[in-house]
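Note that this complex is displayed minus one protein chain, with the remaining chains in position.
Going by the order they are written in, the chains are A, B and C; count residues from 1 in each one.
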Amino acid sequence: MKKFTIFMMLGLFIIPTLSLFAGGQKDAEIKQPEAEKKMVIRIAEQVPNLITPGAWDGQAFSLNSSIYDYLIEMDSATGELAPALATEWSSKDGKVWTFKLREGVKFHDGSAFTSKDVQFTLERTQDPDLGHLKAKDFAVVKSISTPNDYTVIITLKESLPTFQYSMTDYNVAMLSSDYDYSKLGESAPMGTGPFMLKKLIPKESALLVKNSNYWQPGLPKADELQIYFVPDIDSSVSLLEAGKVDIVPQISPLIKQRLEAGDGFKVVSPYQESRFIAMAMDREPFDDNNVRLAFKYSMDPEILAKACQGTLNKEIYYNETPIVNKLAQYKDISLRGQDIKKAKDLLAKAGYPDGLTVEFYYASDHPYGKEIAQTLKELTAPAGIVLDLKGFPRDIYLSQYWMNAPLLLTGWGVRVDPSMLLMLAYHSEGPWNESHINDPEVDDLITKIKSEVDDAQRQEYYDRLQEVFFERGTVINLQVPYLVGLSDAVQDYRQPITMLSQLKYAYIK
Amino acid sequence: MKTILLHLKNNPLAILGIMILFLWIFAALFGPALLSYNYTEMDMEHQMTTPGEYGHLLGTDALGRDVFARIIYGSRSILTVALMTSLVSSIVGILIGFTAGYFGSLVDTFFLRAMDILMAIPPLVLSMVVLGILGDSSFLSLTLIVSIAFTPATARVARGALLSCKGSEYVDAARIRGESHFIIMFVEILPNTIGPIIVEITARFAYSIMMIASLGFLGVGLQPPTPDWGMMVIENKSIIRAASWTVLYPSLAIASLVIAVSLFSDFVSKVMIHEK
Amino acid sequence: MKNKSILEIKNLDVEYSTLTDKVVALKDINITVEEGESLGIIGESGCGKSTLSYAIMDYLPSNGLSNGKILFKGENLLEKSPKEQTKYRGDRIAMVYQNPYSSLNPSLTIGFQLDEVTMFHRGFSRKEARNASIEALKDLYLGDAAGIVRRYPHQISGGMQQRICIAMALLCKPDLLILDEPTTALDVTTEVVILDIISELKKKYNMSLIYISHDIGVINKVSDRIAVMYRGEVVETGSQHTIYKHPEHPYTRALINCMPRSGIVKEEVRLNAIPGYVAKRSAAETGCPFVSRCEKKTLICQENYGLKESKANHFSSCSRAYAEDVPDKERTRLKIPLENNVKEENILSIKDLYKYYGGPGKKVRALDGVSVSLERNSVLGVVGESGCGKSTMGLTVSGLLKPTKGQLIFDGIDIAVSWRKRTPEILKNIQLIFQNPGRSLNPSFTIETIIGRPMKKLLGIKSKTERRKMVIDILKKVDLGEEYLSRKASQLSGGEMQRVALARAFSISPDLLVCDEPTSALDVSVQASVLNLLGELQQESKASYIFISHDLNVINYISDYIMVMYLGRICEYGRKDEVVGPPYHPYTEALISAVPDVDPDSAKQQIRLEGSPPNPTKKIKGCPFEGRCHKKIGKICETTAPPKVYFSDDHFVFCHLSPGKLGAK
Partner (left out) sequence: MNLFKRFSQRLGFMILTLVVMSFLIFLLVEIMPGDVAQTVLGQSATPESLAALRESMGLNDPLMVRYGHWAGKFIRGDLGESLYMRGIQINTIFWRKVGHSIILALTALIFYVPLSLFFGVFAGVKAGKLPDSIISFFGLATMALPEFVSGIILITLFAIKIPLLPITSIIPIGETLWENLNILILPALSITLVMFGYVSRMQRSSMLTVMNSDYIRAAILKGMPRGYVIFRHALKNALLPTITIIGMNMGWLFGGLIVVETLFGFPGLGSLTLSAIKTRDVPLLEASVLFITFIFVVSTFITDMMYLFLNPRIRFKGSDS
């Protein structure tokens, strides 16, 4: 009798627990018996699964690029723009732009992709309730007209010769005008992309299946994409090594060494990313260029490169301008070299003979974040600049502290057209002007670059701009490689500088 | 004193524990002065050096920092915070527990229920949530919050200790002598509860170390580059295969310190119980 | 005796090793128990009585080491393997313990715990075992045996629990039954019943008994032969008559003389106290264990020492016989009226005092309408069994408990309030002496602080040197020297602690002292000196006492007036000679008859009280004693509260019976 009651009690405890899994049991239904082997590509993503275009930064690019399409793609091999949903585009004066759309493209829900959808997508950027990340970029748009289903004419307020590049941005995925993205954008995203979301378990995994109606014949090659959200890089790589996943984006150079030492893995580096160390120009102490220069003189790029587990000018690059070394617009200015004495003199000149303490905000969980922050603290200390490190999770950092601190470390993706970045972050009125730079000459140069049609003239402006930044700029641009670990079986992994991986081409050998 | 030594003689594990503990205290007090490296110094020529090479006793981490130096410096922060936490939570616990137990009836019920309710959330979760929400952990906030998280438990111990004495006739004797509540609580009763309270403080010390290490591990502890042991573990976990020492030695440091403190607290409780 | 011996203990030594040193618990014990014989072992606490019984069972703590032989029917028990031991334990040798409640497994039914004995030793089936158990319970006069076996230990009373333990021990009809203070935890009226049963069953099964007790009265009731133990040694053995009438060893004599017993009152005799206390014995010590406390010690006590037969069957370890000494104590009761016939004014009047514990619906009526007065310079003894409310009364008077209703008129002021509301003057004038001296002295403080604190607080003496002087004076009064000033309570013996407690109380010269069982935690030899001291201090200070005790002999010794309580009510009150003699309340009568007598020859009529006091949470309409009363009249006892009947000006009882039926004068 007593034993019975004990078992009863245990039963009472266990049965409700087990019933919790009844939900889990249903998952098994998805695993249907397969007649022929499906081609499955499995990816371990470290970033969480926020995918409504425009609403948030830090998307899982494998999700975004697979579910949505863009008007224009980039060829990962050549870096040239390639037609996607738009077959052609043109503008005579850089003010009125005409986009011809691809016919016969269908959304995952079966509706046709038309010029109305383009109009919806672009007008959505101006929705005040949304706080679209591209709101400022597209504020330049004066009007959008759709003469027919497959033509879109965009009139700008001013001339913008590189306007077409903004169509490759990851926030400008083409959306359906009939779909409620504010409600379903993150639970049931839908686009015209090569893969369709079948099942999403937030913070755990996503299952995407082939879009058999995809406009590009023969694509996608894989039948299924399985994306796991694994926040810890080491765990992700362990999964790769254990053969549980095929692709791990955003690995560190250290892990690159580890993977290359092992058998059956390769590491690709599609592009460089920037880590901007931004000094706020509108507040103490960096309002004084001497302090900014002192900070720059205390830098040792080689040490920073090593802290990022790379070698300077091999994997890691360093300059003091917003322009990335690898871009054509880059002007090669020789590095100033570490000079602690000079740094101290400059500080004294600025009125800090005994050094100074400044708060340094960064995202502690972002790749390279902690390493760069701690190295910077070491580097500046001899010069008398004491950094008070304030590390926060990336989302907290971006939402609470970014744009509002004396010294920041932020990760930036590379913009194909540097003018997009300049407008965004270095114009005094730029929405993401994190260093609060307010330099008339810089503003002037940026405006000129933006509207200059002549390439050589534009390059001249670029050169001057970089000199200005070297003299009195507010930024140190440390460039780190974006590395992707792949199992040898993965073929044709493409990811151009737009950051959007083109998994439709990838297949498993 | 003599009996303590006799107890020690029969308890080799306690001797071991006390020796390790003293070693760590010594390391925390004098270690940094004896080190050839600073805990933030980056030896960029020798990143992830294996232990023993290039003068790095326990190797270096990915930034070329000396793991040994970081562990030695780390002992400072963890010992300080843990000691402060165990003291603060015990003192607050004594105040609350004594008040509740002494006045009994409604006061007691109120405090007891309040403590019960607070205990419904595990201390680790509580500290993690509060520290995580505040975002920016300092020595002060860490000490305060962990202390608060521990207080319900210490208050219960203090209350129990008081109750075991409260029924004693010497308390009655003090009452009918017209002594004030304060005198009865803290002059008559407190000295006689010192045994269990010391046991609690030492045990709490061990818990504090575990807790602070865990919070560091979860990334809501002290800010880098403070060499927090728990943080060192999670920081270097991604290179555990390439440089296992960067993870293993901080782990062992935590292990040895907590085990030493636990052995010590075990010993203290044995002595205190025997004394009774 | 012609019987062959059942148990023969030869040269048994037991040592305990502690962290610091080795302590001798038993030294060179030689005892024989004959078949069918009952051996009583008497001694104070710490004399090794219990160690001896566990040594016989070969069940010593892990730090205990025994040496010597224990021959049971010729076989040495100490050489048995654990498996062989189980054949003796519970089967041939059985044991009954002091605390029945903790000796029964709380999570098993009584039936289970009984059955397993016969199932194991006799190979009985479950059913046979159950029948045997029920039979055994019936032997112990347990009415509803079939019902009891299904119960758990906590569901029955202490007296019944002990009977069950005895039944359990008797299940296999053992050859030897060891009883280790089986009645000490019980009330005196329950004790007497159990003792009767033991004697009866012993005869019925012809068992040998070893009965261990600190109370010579109890031993007298059940044993043929007595062994006196002191500090791990048997100092004297002999028949109960010999031990009482012709004790040889000085310890035996002192022990007998220091016991308060019927007929010994303070007006006539000072109790014969033994100086000092029972000290632990180290391995190095030799010679007579009593030497340090002996009045008649000589040089030879260290050397020429050992148990010798002085007369037939009378062994004593002291070489000098005292048989020719004139007995220095009276043994007959003298009926001299109290001297202080002069009525003094009342210092305290208790009027209709009620004290309830617990909330509504579950009220425990600890005091249920008590009215009594206390004269100046007199001692009121309050006696009754546990739960009768005597302590509650003491605590209410001292102010630790606030009465539910009623008045306490002290010096003309109503003090029926808690201590917080009393003036310092009253706090000073009413002092309390606690049962447990160890717990009443704060272990963290020195004796000087402990005694000095009330002086500072209640007399307002601020100067430390002045206080010290006064403390030394008062210590002298309680026979303690100046060297005690800096000691702490834990360094004192029980008797010394109680002296310090007395010193603390008298240091501020109170008018009223409430003594709540002040001697029941002490050994008899120490109790005597404390009682003497209490008597002297009372006479000297002219303070009044309320003296609370469960021990009628002690009450009788120290009091001027006695109040007998039962279930929160007064049964009888009067001058002491009036209360202890007829006519008396039936309960008083039962109580007096139940007190075991020190003199084995005194024959008293036994009154057996069945059952236990009723549930104190129930409201009682009639007489609380009605359920157990041997003189119950009938319905009236249950329904109507008994009237207060005066036998003299200050002697009254609450009973329906006419005075004539309450025992003739």
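Rule of thumb we're sticking to: a contact is a pair of C-beta atoms (placed from the backbone, for glycine too) under 8 Å apart; a residue touches a chain by one contact, two chains touch by 3 or more.
Here the structure is a predicted model, which is why all the values come from computation and not from measurement.
S.K.: I'd like to know which visible chains would be in contact with the absent chain if the whole complex were considered.
M.R.: A, B, C
S.K.: In the whole complex, not just what's shown, which of C:Val33, C:Val117, C:Cys318 or C:Leu367 touches the removed chain?
M.R.: C:Val117
S.K.: Take the complete complex as the reference. Which residues in subunit B touch the chain that isn't displayed?
M.R.: Within subunit B, the residues that touch the unshown chain are 13, 113, 116-117, 120-125, 128-130, 132-135, 206, 210, 213-214, 217-220, 230, 233-234, 237, 240-241, 244, 247-248, 251, 254-255, 258-259, 261-263, 266.
S.K.: Taking the full complex into account, what residues of subunit A touch the chain not shown?
M.R.: Residues of subunit A in contact with the hidden chain: 2, 5-6, 9, 12-14, 17, 20-21, 23-25, 27-28, 30-31, 48-50, 52, 55-57, 128-131, 133, 135, 182-187, 199, 201-207, 226, 228, 230-232, 234-236, 238-239, 242, 244, 365, 393, 395-396, 398-400, 402-404, 431-432.
S.K.: Determine and list the subunit C residues touching the chain excluded from the picture.
M.R.: 57, 59, 62, 82-83, 85-91, 94-95, 97, 99, 102-108, 113, 116-117, 120-121, 151-152, 154-158, 165, 168, 612, 615
Basically, only the chains that are shown with their structure count from here on.
S.K.: Roughly how many whole angstrom separate the Cα centroids of subunit B and subunit C?
M.R.: 49
S.K.: What whole-number Å value describes the gap between the mean CA coordinates of subunit A and subunit B?
M.R.: 43
S.K.: Counting in whole Å, what is the centre-to-centre distance of subunit A and subunit C, each centre being its mean C-alpha position?
M.R.: Centre separation, subunit A to subunit C: 88 Å.
S.K.: Under the stated contact criterion, what part of subunit C meets subunit B in this complex?
M.R.: 19-20, 398-400, 419, 422, 424, 427, 430-432, 434-436, 439-444, 453-454, 457-458, 504
S.K.: Please give the residue numbers of subunit B that touch subunit A in the complex, ascending.
M.R.: The touching residues are 40-42, 44, 47, 62-64, 135-136, 219, 223-225, 235, 237-242.
S.K.: Quick one: in the complex, what on subunit B touches subunit C?
M.R.: On the subunit B side, the touching residues are 2-3, 6-7, 10, 168-170, 172-179, 188, 191-192, 274.
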